[in-house]
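So, chain A:
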Amino acid sequence: MKSSFCLCDVSAVFGSFSLGPINLRIDTGDYLVILGPTGCGKTSLLRCIAGTACQSGGSIKLDECNLSPLPPYKRRIGLVTQMGDLFPHMTVRENVEFGLSYIHGSRKEKMKKTDRYLDLFSLTHLARRKAGTVSGGEGRRVALARCLITEPSVLLLDEPLGMLDHNGRQSMMSTLNMIHKGLNIMTIHVTHNRHEAWHLGGRCAVMNKGRIVQEGSASDLFRAPKSKFVAEFLGGENIFSAVFSNDTAYVSWGELPLTSMPVFEKGYVVIRPERIRVSQVKNKSNFKGVVESIQDCGAFMECRVRVNGSICLVAHTGIDSSDEFRIGTAVYIDWTDNALHCIAE
Partner candidate 1 sequence: MILPTIWARGMKNNASSPFRFFPFLIVFLHLVLLVVSSKRGWMPPFEFFSILLFVSNCVCAVITINRKVNVTMLSAIMLIIAGHAVIGHRIAPDSLTSGAILMVNILIVYVGFNIYTFLSGAHFAVFAASYLVLFYIFIIQMENAEALFILSLMGLAATARKFSLISYFWALVASFTVFQPYPWQSLAILFLIITVILSVPEEDRSPVFFIFLVCGLALLFFVLFPVFVLVFNEDVRSLINVLKVHDVKMALMRTMVTATLSTIILGVFGIPFSYVLSRVKFKGKTLIMSLMDIPIIIPQSAAGIALLRVFGHNQVVGEFFLRVFGIQFDATMLGILLAQVFVAMPFMIKSAYTAFCGVPPDLERCACTLGATRLSAFRRIALPIAARGICIGAVLAWARAAGEFGAVLFIAPYPQTAPVVVYNRFLSLGIVQTAPLVAALIIFSASLFFLLQISARLLPDIHSREDKA
Partner candidate 2 sequence: MSRWLDIIENFLASLFSNIKLVEKGLLGLEGSYVELLTILALGLLAVIPVMVPESNRQRWRHVNQIFGIAIFIFVVFTCLGVFGMIRNFYRGLHEIGRENIIALYYCSVPVTILVTSLLFGPAFCGWICPTGALQEFSGFITRKWTVPWKKAGYPFSWVVLTMALFAAAVFLLWMYRLSMTRLFFIEDSSIYWSEVLIILLFILVFRMKQWDARLRRLRYLSFLIIVFGAIMSLRITSPVHFGFAKVYDPASFLSTVMVVLAAFTIPMVWCRYLCPWRCVIAWAAKHSVRSIHFDSSKCITCGKCGEVCDLDAVKNGIIDTNECHMCYKCVDTCPAKCFSIKDNWKK
């Protein structure tokens, strides 16, 4: 059965901070990642959806049913908070079982279901431990199991990978993938880490100051940010304010030829660092610079080149480039045609 979950103009006020209005729509099987810097209202949004915080306007609709006036325990929306919020006085099993006690059903069935979920999240060996004693990653899994056992129609995840070490991250990531693929549940995943968005795929939305700034697939957001904020937040470097005319972007340090002219006149131009070529040989390049620093980033070298004495361009070069350039080497810079992206002001 196909169902959909909509936020229509949801807004809320928390003291001096105001959220929204926000419009979102997800369908069965969607995995929506909401990206945003700390303090942009991601957690508040989730709490509004779950009903533990009051919304001041708009409506939350599951199919045709308006959830807004319902108290949280009638909404059937699962929320996994950042710290997991396990009940420390219960064992892991009791934690997982907690939600079932509010659902009608026979004792035996509930036991069976608990066992199944403990097994699904590989928590069986922890079942008798007190919830306060499990590690961070295990705790998140318990929280997930506890949430999913009530079979919510929408799953909200608040920074499920935050504050975990590498191993915890890996196992959590695979668990999330399993939920996404296996249970096929509508999920909203909130995070400030863009790598998670790429890993988990699906749709992305970027939030800033209580509003959703851009929505789309992860790669779209990354390649074609609609605003300076999105570009910066998604790790964009080399963002320069520019004036566009005659298929050219005029920046403070030079003129950059564009393949297609944008519809606006003033804005920003972004040069993707991985598309920049740095070489000592002048081929068709128009810019000359001096290497300021080279940093090994594992898969590539991050090379900062000072152009025209004032501006630093960041370029990602091959891993052997440190043999080629030293700090202070004079180099030529050019880029492929699609390296430039224009953003309206």
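By our rule, a contact is a pair of C-beta atoms (placed from the backbone, for glycine too) under 8 Å apart; a residue touches a chain by one contact, two chains touch by 3 or more; residues count from 1.
These made the cut because all candidates are chains of the complex that A comes from, given by their letters.
In this text, all values refer to a predicted model and were calculated from it rather than measured experimentally.
Here chain A appears alone, and the candidate among 1 or 2 that touches it in the complex is 1. Residues 47, 50-52, 71-73, 75, 77-79, 81, 83, 85, 87-89, 98-99, 102-103, 130, 132-133, 136, 139, 146-147, 150 of chain A touch candidate 1 in their complex.
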